[in-house]
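Removed: one protein chain of the complex. Kept in place: all other protein chains.
For subunit A:
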């Protein structure tokens, strides 16, 4: 059978979804696919475009991928645009003069930003906000600007305004309508949004009809409005809506709508059955869908139709939830109450700046729509009520009123949701899909997220998904027991709070008050860690020593043969020649295997227990201190050489790294913590793979959090930008202490973040906005740890009692005869069992 020649015009988000769906259908082999991508870049995430100005790169935003496309066998032509269709010959022509025949053609040409035909709209520094190239042009123009203005106060306009504030411009928003987000919000919601956005320093001008743009006096432009007022600005961004890119359809006489848009049927076919249109260029039932989710749905429908499936497009819910400049905004269904007989409940809290409105049916039984500004927590619940026609509670207002008593919020029980209820709209995951994932072996929220991708898009459904997963697990009889172990009927977080509040200083006291039995290898180190995080006492006191893992007990890292490795601290990876020589001398004297670690220090292996005090005495005499390589604690702060030496460095990364390492050294935590500091955006210290990563910018320091290398790598999240040193340290203090307070045992910051309800935004609220009023307390707790630091090895060497343990036998000076080394590449290594059997020799020569 010959292959169907399939041509796709456009590789935006929806165009990419089409290709993905085609690949997922398993029928790629039946098609010979050619994709024309007008931009030089393959598909990227336009929804999160403003992230480009807060640290994301074009690679971060990318969705399409040349290697992936190639592996699918697609012929992809970037920088080439389809300019004509000959429907008679079934062929397309391109701007590069190419002519290509097709059996089926898919138009995924998207839209373009509408620029009102105001005189002066085509002046320099008048730009639009749609593509990465646009963003580069904006960034360039912003360099010579002080003031920036967005024309259009809709969803995209406010995104663009955020971009301008991120670029450091004094920002204005000019809107023709009397309120912001006129399509999604009513007057009350628009007013609240305006209040909140103005508090963030953006000036909002509503009911402004721009008549002329000409030369300004103080700024590059002057905008002249119909009411006689003027606004001076250096940069203008038009974001006054979108228009479908339907010119190909018009020129080839496909049916288009009166106000634009390529008319499609429920199969996403145009008036020519061989041609499909999907996404923002398509007009279904006289509607353009300017959101990505409906576009993705169209893409799937078109693939289904092309491959003999029966999916159809029957409209899409245009409810949205988003965060505009940190403000939660949501609009559901018939937000304006246009359904005949609709009734409204509303709630306004001017102090907390929250506005909520419900639109219900005449009989009060069905939710028709809703608006949430300032607090959109109930979005998921309300959306499910609306989409599934679930009957409302007797008093629907309880759904939006604040919950001040002990009563459970009248939320929607997840049990009430039908199987078809869509939990995650970004990835189209239904309740049935979640249940299937659980049936298929997923046991945790993280598993379900990984398997279904639910809650990994905008994250708006994460609370709902958590409820659903917990509910389903309980239904399946899986007891979600979060007790630390059989000795304590508490979580780690509970124990942390008990220890803090009751000022418990020892494991025995905690066990007596709140536990049973003797403890175990789970709770003992966990409690030991909490006690250290809270009180920072010496870890080898009589009451603490039984809580430490062997590595902490002997303050070295046990290796497979029972010997230890020794790692002195080398803050920031900076070391003098004299100290390097000492490391070499010690290694040589005790015949230790030497290796450079990933954390920019030196690891000395093969030390026997009884050698550790002597080795450390020499190291401490030379000015070293313990490196805590053995602890669940701060390990290293890696750094690049920074502006001191590097031609590209913009700040002193080594200096900051040393200060950070010295500040947090000795801090014990649920798991190990690694930092890095890079002196410029080239990121040679790989800070984005660390728990705490800091990267120098021209204006300060960017802070990344919760990154990880290791088994499951995770890029750190950009937490805050352009911080001064004091703010940076304050944030890190708070983040680390909040991590210590709330993480599970042995939970790295990356997993802690993945499991945190509300994720990065929530953490920002807690740390930056101090939403839990914990900030000062966390800082004081950290200050205590910093002030009570001690080098544990120094303390140990001064304690004859503690030193007693550093011998293999309590009753003999003999070394452990089982420790045998052989030589490899001029250094020692542990003998293998066969080698041991062969040698049966004396243990390696003792060094006096």
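Odds and ends about this structure:
Quick note on the criterion: a residue touches a chain if its C-beta (ideal position, glycine included) is under 8 Å from a C-beta of that chain, and two chains touch if they have at least 3 such contacts; residues count from 1.
Here is the rule we go by: contacts and distances are computed from a predicted model.
Of the names listed as "Nitrite reductase (NADH) small subunit", "ABC transporter ATP-binding protein", "Malonate decarboxylase acyl carrier protein" or "tRNA-specific 2-thiouridylase MnmA", the one that matches the UniProt record for the absent chain is "Nitrite reductase (NADH) small subunit".
Check A:239, A:425, A:529 or A:553 against the missing chain and you find that the one touching it is A:553.
The residue from A:143, A:351, A:647 or A:804 that touches the chain not shown here is A:804. By the touch criterion stated above, the residues of subunit A touching the omitted chain are 486-487, 517-525, 542, 545-551, 553-554, 558, 560-562, 804-805, 808-812, 814, 816, 818, 833.
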